[in-house]
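Heads up, one of the protein chains got dropped from this complex, but the rest are sitting where they should.
Moving on, here comes chain A:
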Amino acid sequence: MAALCESFTLRGPGPGGGGPGLCLEPGPGHDLVLLTERGRAATLFKISDQKPLGCWSVKHGQILTCPVVCNFETHEYIAVHDDKVLRIWKNEDINLDKAFKATLSADVYRIHSLPQGGPVVLFRGGGVRTLDVLLEAPQQEIENVVSGEAIRWSGAFMEGQQPVLIFTTEKDGEFFVYVQKPKLGSLHRYKLEQQESAKPLCFTAHVTNQTVTLLCLYSNDSVYQVLIPLQQDTEEEEEEEILSKSLLLNLSVSGAVLKGTSLVVLDKDHVAVLGSLAAPGKEPRECLTIWNTKFQTLQTSKELPLGTSGQLWCYEEKFFLIHGKVLTVILYKCETSSLAAAVGKLKDSQTPDVSLFLNWNTLEDEELMVSFQSQESVALKAESRMNLRSRRSTAEQPMTLPVGQLLLNLKNASTYVLENELKKLMAKAPAPDLQATIGCVVTALIDRCKRNPKYYPQNFLQQILETHELSYSLCPDLMTVALEKKDMPLLQMCLERFPDIPEEVTYTCLKAFLSMSEAHLQTLDVNVDSVICYIDVDMDDQEVKTEIVENGFSAEMDQDMCDTKMPEESHFRSRGESCPVGLQKAALLNAVLHSAYTETFLLPHLKNLPAQQAILFLRYLYYLYVKCSEKVNTTLPGIRSPTINQIMDWMCLLLDAQFTVMVMLPEAKELLSNLHKFVRAQVRFYSELNKIEGSLQELQRLNHLRESQTYSIEVLEII
């Protein structure tokens, strides 16, 4: 779980002002950060005290050209001004002019300071030197590695005892990745696989198991993951290696898209993204968000209404960003629950975890991608996701290729051809891959529906749903489109069959069902199996049931308990007895009652249910409840009819969610009062049962006592 905690201001809108050119680096110890403002000054802050400990600035006319860093071993500060002039000083030095100075032969891009490896200097031309080597001969010649490419981002890590520097460059819209080990003098250049109509905005990287994981935030609102192996034979000189990337995360949540500007990795499952959340029809809002990459979910977010500079840093479980004009610190928590450890689920944390989690969303894209490329990406052994993919591709190469290819080819085919081809495809898909294939097929169909508003293959979709075990995550857009098209039968099927419908969608379906007119519903081909057995189809013959006896409790009996006699009671009772909704609507609502949900997630949505619909739904639930109670075993007849527990749970949920509405609305008064009376009668009835149970238990006990005589002679047959 991840959560954003309190925030505070580290530095107010000082004379230097906020704005671009600010950069943060970790300071020479815990709770310290170094703030560099482009231009002249570097300030050391103690975070918890929210105050500066020291400030150094260069002379007028000089400009700091890269962030000041701290050498963690010697606790010295290192700055570069005017691209070439290196300055090194200590905490006690006050005047920077008197500090150690060395002029270098080439322009410095950035200095990276590593906790155990000392500072590493990256030059504009791509050359890398450790500071020690550089200081031995400051005027040494620095080679030019990149030709005409501009460095966009750089990062440094320790890999074993080796510092590793990785940087990305851009030239003519193409991106390259360089990996350098300055101590070994090794250099690798890779080309980053291109993404159509999108380019990387921000990079971040970390090293695990000798593999650099480079995460790139692209302008198409997605985060891609690129794996770069560190252990490679240095001899072979390949002409140009292309790094393939895989989609890690789609920055969209319920229709809203996050236009990210900065990306930070928190742990192996969590990333933080700073950006502006743009929902259709709403003003974009700047937000700091934490995402779970494993489950593809937005874990938490915080709005930043004053705007940010788009930069985000993260040290020691704190985010640093410029909010408005002030440098703000936001604490966060990002923990993996240790409960798993307690119950022994995490016994071997050492073994490489082969994740069995398949992300169907990504899979579809990957499969399409695979078909795009003629060559299969290089499988990296260390990474489990890649493992998975390479296994898939070797085993199912002949199949996956046609699927992706076919779907592409059919993009513009006629409806008839498309459906025929897809049917053929599904018929011959091999069993292990069937699910994924069908997921692709449905997605392809839905995509076409989206492009062509007139196209909607209702029968075909129904057929697929009926014959195959699909799930929501396999075709997330299906229900959305069905909702748009008001395809109630399809939604009913989805609700009955999908095990993993998000609560939001369930709610949307419920709302749609409730708002649909009965007349329109009667024209639809809704499956009414679940209601036909208990709803009185002929609603006119009410005189047959003049007196209803509920579990032996005549409704009349409770009237004395009723505080205020209602004049139109008899009228109301007749309404309560007959089903408040039509056959079709009841069947649809039953489908909703059947779907799986989590209370906490459903409740906020239910609060939005319009009052009239809530009352109608409650009335139906009440009707079901009464119907259930008529039978001794409190079950409704029929296939897929709701159980008493489902009815009760939904009733509680609805009452919880709509509490104020129920209190305020005059129409609800009668219903609630009747419901209350009925529940009270039931409670009394069950308490009577309790008594009987007690007596029976006592009888049983006596019976048992008699049996437990101390001696008996019995006959035992052994065969």
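Things to note:
Basically, a residue touches a chain if its C-beta (ideal position, glycine included) is under 8 Å from a C-beta of that chain, and two chains touch if they have at least 3 such contacts; residues count from 1.
Simple rule for what comes next: contacts and distances are computed from a predicted model.
Chain not shown in the complex: UniProt lists it as "UTP4 small subunit processome component", one of "UTP4 small subunit processome component", "Vacuolar protein sorting-associated protein 20", "Trafficking protein particle complex subunit" or "General transcription and DNA repair factor IIH subunit TFB4". Within the complete assembly, A:Ile718 is the residue of A:Ala427, A:Ala519 or A:Ile718 that touches the hidden chain. The missing chain lies against chain A, touching residues 335-338, 340-347, 349, 690, 708-719.
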